[in-house]
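All protein chains but one are shown in place.
Letters are used for the chains, namely A and B, taken in the order the chains are written, and counting of residues starts over at 1 for each.
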Amino acid sequence: MTAPLIQIDRLSKRFQSGGGIFAKPRAMMAVRDVSLSIGKGEVLGVVGESGCGKSTLARLVLRLIEPTAGRVSFDGTDITALSPAALRKMRRRMAMVFQDPYSSLDPRHTLTEVLAEPFAAQGEPLSPDRLPEMLAAVGLPAAMAASHPHQLSGGQRQRVGIARALALHPDFVVLDEPTASLDVSIQAQIIALLADLRDRLGLTYLFISHDLGLVRYFCDRIVVMYLGTVVEVLPDTTAAPRHPYTRALMQSNFAPDPARRRAIEPLTGEIPSPFALPPGCAFASRCPRASDRCRRETPALGGDPAHPVACFHPL
Amino acid sequence: MTALLDLQSVSVSIGKVALLDGISLSVARGQILGLVGESGSGKSLTAMAAMGLLPLIGGRVTQGAVRFDGQDMAAMTEAERRKLRGGRIGFVTQNPMTALDPVQRIGEQVDVVSRLHLGLDRKAARARTLDLLTQLRIPEAAAVAEAWPHQLSGGMKQRIVIAMALAGEPDLIIADEPTTALDVTVQAQIIQILGNLVREKGVALMLITHDMGVVAQICDRVAVLYGGRLAEEGAVAPIFAAPAHPYTSALIGCIPQEGMAKGALRGIPGAVPSALAFPTGCRFHPRCDRASELCRSTVPPTDPRGDGRVACHHPGALA
Partner (left out) sequence: MIAPLRALTRPQGGIAGLWLILVIVAAVFAPLLTPYAYDIQNLPNAYQPASGAHWLGTDEFGRDLLTRLIYGARTSLSVSATAISISVLCGMVLGAAAAWFGGWLDRIVTMTVDLTWSFPEILIALILVAIIGPGTTGVMIAIAVAYLAQFTRLTRAQIMTLKGETFIEAARSLGAGNAHILFRHLLPNALAPVLVSAMLATGDAIILEATLGFFGLGAQPPVPSWGGMMSAGSALIFKAPWVIVFPGLAVAITVVAINLYGDALIAELDIRARLRRDA
């Protein structure tokens, strides 16, 4: 692996909610002590279910929200220590594609205005031939430039979102479930487009998803998160799972092949509330392998540095 | 096997817009039929037609018949149809978050179904509710029955919605994307529960989904819809082994699989056509790599293939 482009060091984010005259504020750790690195040109996948902190992590990496603790370095610069003005300048090198292609585009703007925004935000001139070029790069006809978002399908909107993210030729793009609200047929189109763009432009991706099957297809390395912590890092897409949660995720993903039907070993129990995490391993309440130790102590991410896992009883 | 629900070349319009065109399909007791297609292919509308709910959205059956247990739904009075829905036909919606009344306790919402459709008294209805919740592997059923909807997780709520669908002792369950709004591990649980129900109780299940993986996992038969028409229908194993319709194979190809080469996942080019501007001939031809002049001009007839049917001018060979 080449030198890492992104270095995440013990990143945590604590959210407080509620609190008023009658209610005590409740706090939760959306992201707890996460350390990761992303190599230049790598596609790192982060997978987990709702509430696992993957979207919070995505925003922390770009410092769209302030971390409670920890640091993020981008190409050697600690972006968590940058002044607001310096951070704004830095944003031209990193971009984000959002999950919801409906609310991520201003309904009053035409596509021309949407795609001009990165240039306006960075105070850069936009040459007139750039616009059709940007639309063509994501497979949209130049004639669409005058349209408003509501005239586009979900897939087309997401292409606009990608074009906007790539407008200033960033090095690094965070993809926050870019296909979660699209049909499977359109999802596959968008994934193919993202793969093409990565090859052509040498991009580095952080790909957030709840779909392990998709992540295994698209990513080089996979981070599995559960309730704010990293429980396993799969070194490649074919690695066998070592954490029971990763295995459950894999088993929940049905292959489109009736010959490979399998008896599901469904997870029992409920996901604990992030506001009231039990002591020990957060997954213990649903884990078929949980022991007394799991309910007392919290396992740290460790073992084989190439394939670390946070479990006392790995597979 | 005799069909419990039988749609015979059903066409549906809303106003002047024709949305479904000659859909024929059937589900028997103890069988799971998967109804698949992209958004806008007519899946949910087919389910609405099967339940006689089209008037709710201003739609009507313009041609063909929907038969439930041999009876023509169109010949029934609205009161009779209402008796069927929630009684012999149970319905599981896509979004469990909005399917439950937020100001009623869980138990009361399930109780009311068996009181209404089975004529049980309060005590018997509650006993039945607790029994159902236990069957759905809900821990501490009695406590859950006393809970409010907002106290439950999404997966738990969806199990309550399934319990409501089961409470009237249905012969047929129609489930419209029952797992789309849920997390993947919970999704697997719900799919497992639905599959077990069919095997244990011998009910018929029409499962609407866009996920070919789910179809392969639990369905017996599959009906593929495109642009308001049936593209292909038949038993799951032969169809997945050798899909005849290019749309079926394209849908299967949209699911990332283990060992799939990078770049193999290309999706289906273009988008689902709007009902206001369906293409001529085969409605899939603008997105189809097998399309010929014939496909552009002529609607393909629905031909038998194996034990199923396919509507394509250039179907793939049987395996």
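Operating definition for what follows: contacts are C-beta pairs under 8 Å (C-beta built on N, C-alpha and C of every residue); 3 or more make two chains touch, one makes a residue touch a chain.
All values reported here derive from a predicted model rather than from experimental measurement.
Trainee: If the full complex is used, which shown chains touch the chain that is missing here?
Mentor: Looking at the entire complex, the absent chain's contacts are A.
Trainee: Among A:D33, A:D75, A:E117 or A:D196, exactly one should touch the missing chain; which is it?
Mentor: A:E117
Trainee: Of the residues A:S104, A:S209 or A:T229, I need the one that contacts the missing chain.
Mentor: From the options A:S104, A:S209 or A:T229, the contact with the absent chain belongs to A:S104.
Trainee: For review purposes, identify every residue of subunit A that touches the missing chain, sorted by number.
Mentor: Looking at subunit A, the ones touching the missing chain are residues 62, 64, 87-92, 95-96, 98-100, 103-108, 117-118, 120-122, 161, 164, 168.
One rule holds for everything that comes next: only the chains that are shown with their structure count from here on.
Trainee: With chain centres taken as the means of their Cα atoms, state the distance from subunit A to subunit B in Å.
Mentor: One centre to the other, that is 32 Å.
Trainee: Provide the residue numbers of subunit A that touch subunit B in the complex, in ascending order.
Mentor: 49-50, 153, 155-156, 183-192, 195, 210-214, 216-218, 238, 248-249, 251-262, 264, 266-268, 270-271
Trainee: Give the list of subunit B residues in touch with subunit A in this complex.
Mentor: 38-39, 137, 153, 156, 183-189, 191-192, 210-218, 236-237, 240-241, 250-260, 262-263, 265-269, 271-272
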